[in-house]
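A single protein chain has been omitted from the complex, and every remaining protein chain is retained in its original position.
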Amino acid sequence: MDFTWTKKDLLSLYDLSREEILCILNTAEEFKKVSQRNLKKVPALRGRTIVNLFVEPSTRTRVSFELAEQRLSADIINMNAETSSFRKGETLLDTLRNIQALQADIVVIRHSAPGAPNFLSRELNVGVVNAGDGAHSHPTQALLDIFTIREKKGRVSGLNVAIVGDILHSRVARSNMWGLLKLGANVTIAGPATLVPREFEGIGVRVCRDLKEALRDADVINLLRIQHERQRAGFFPSTGEYAKVFGINSETMKYVKPDALIMHPGPVNRGVELDSAIADGPQSVILEQVTNGLAVRMAVLFLVAGCLK
Amino acid sequence: MNESEKTLLLDAGKIAGLIDSLADRILEEFPPDQAAQLALIGIQSSGVPLARRLVRAIREKCGAAPEVGTLDISMYRDDIGTRKSLPVIRETEIPFNIDGRVIILTDGVIQSGRSIRAALDAITGYGRPGKIRLAVLIDRGMREYPIAPDYTGMKLQVPGEYRVNSEWCEINEADAVYQVPRTAYTKQA
Partner (left out) sequence: MKNDRCCILKGARVIDPVSGTDDVRDVCWKNGILAEPGSISEQDADVLNLQGYVVCPGFIDMHVHLRQPGRTDAETIRTGTMAAAAGGFTSIVAMPNTNPPADNAGAIQYLKDYAAREGVVHVLPCGALSKGLEGKEMAPVGSLKAAGVAALSDDGKCIQNHELMRHLVEYASQFQLPVLDHCEDSVLASGGVMHEGYWSVLLGMKGMASAAEEIIVARNIILARMANWKVHMQHLSCRESVELVRAARKKGIPVSAEATPHHIALTDVEIKRFDTNYKMNPPLRSEEDRLAVIEGLRDGTITVIATDHAPHTATAKLVEFDDAPFGIIGLETAVPVTLTELYHKGILSLPELVSKFTKGPADVLGLPLGTLTPGRPADITVLDPDTEHVIDKNNFYSKSRNTPFDGYHAKGRTAATFVDGKCVFSILPENTAN
């Protein structure tokens, strides 16, 4: 029996079933083919209006969504924190109600507050696609990571996936954990003790204090960007020490399986969490992730649009 | 859908005969020397088995083996969001260059012509064919768009309150054409 998508929003992978995740991945495979043609555009969302509301700065996710929307033939309104009326003291909800009054169909939202997309989906009739909300959730990033893993490894179930870095503040890590666990992967997280909370053991993730142990049996290594402001907030002493203790370099690569995938959601701090030679090396799939992101976002927008009445 | 509401219109033997005559008609227009250059593209999902059967029949008749592909039209439909449920996107697989080629689109049943409209749109996403023809197993009438098949297996007069479905042993249990009351679908939804 074919699975039929029924949700008007994509808020987090926590909310999705295994079947729903697979539905997005399978749909994305067909959209990836579209991107490989000469004519890369389909009329699927012709006449639909999508609002990209980026309350928090973003370059790659915004560009990826915009291109996905253009390739689906949607009409696009771009709003960001600088140009929107938030500066004039309008609430997020009022801004969105105005957008809804323009008969927009879907809002793609990036926001610094966890749960902001959930809040909007409750209050509005438009479809809501989460493009990252604080440290809570970044479902399309995790879907493109999982899509890339499945494409490269042929499966997700049973794989050992290590996520390394600032787990505490990472929406990418959280969404990956939910998605990977639902598809039957074994997830290990590693990094500085201040940034890798033991609480994740409660959902079935292995918390590893020793980086080498986390890397040794990994089929996939997903590295997270380490942010300098965490140093200032006292989570670790310096990026230099971070690179030495938790960075992936030619030394640590000795412990990594030769066919393990090296992934990174970008942008990479070269020489901190990941050495250039490895970021650009044969095991890296970082640019494929970007390519697949487009297909995944086209699939998500297509599925969500199909459930708007 | 309630299986008991289905009424058989054509069985496997009758369908095999229709495919055979469709292959003959195609070969009339495109003799064996041209048939090898044909490409049959089945519209997902019931057009796909039809395309493969027609390729087999053509090969058996004249030795020429046209290429075969599949086309999903979900991204090209004009009713996204107005249907009761979202169509499932199936595989589009066109492993050859279609520029300048003669393409024969295949579909199990033609009714409104809207799917074919979407298919024409979809196919041009892959290139610029020289000619496009349309082959269908069943034409049940009720056209809404000015589209007519070039090769028709059979025309059927079926009351409007019934849908006509072609089933194929590759997808379903066996080759068959059924009529099903439309109410059988709304009840399910």
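Note that the chains are named A and B in the order they appear, and that numbering of residues resets to 1 at the start of each chain.
In the analysis below, a residue touches a chain if its C-beta (ideal position, glycine included) is under 8 Å from a C-beta of that chain, and two chains touch if they have at least 3 such contacts.
If you're wondering where the values come from, they're calculated on a predicted model, not measured in any experiment.
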Displayed chains contacted by the hidden chain, counting the whole assembly: A
Looking beyond the chains shown, say which of A:136, A:150, A:264 or A:297 touches the absent one. A:136
Out of A:113, A:193 or A:287, which is the one that touches the chain we can't see? A:113
If I consider the whole complex, including the chain that's not displayed, which of A:168, A:226 or A:279 touches that chain? A:168
With the missing chain put back, one of A:13, A:92, A:215 or A:243 would touch it. Which one? A:92
Determine and list the subunit A residues touching the chain excluded from the picture. 91-93, 111-116, 118-119, 123, 134-137, 168-171, 174, 197, 199-200, 202-203
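Convention: only the chains that are shown with their structure count from here on.
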Distance between the centres, which are taken as Cα means, of subunit B and subunit A, whole angstrom: 39
If we count contacts the way the header does, which residues on subunit B are in touch with subunit A in the complex? 72, 74-78, 80-81, 83, 85-92, 121-122, 124-127
Of all residues in subunit A, those that touch subunit B in their complex: 2-6, 23, 26-27, 29-31, 33-34, 37-39, 41-46, 48, 72, 105, 302-303, 305-309
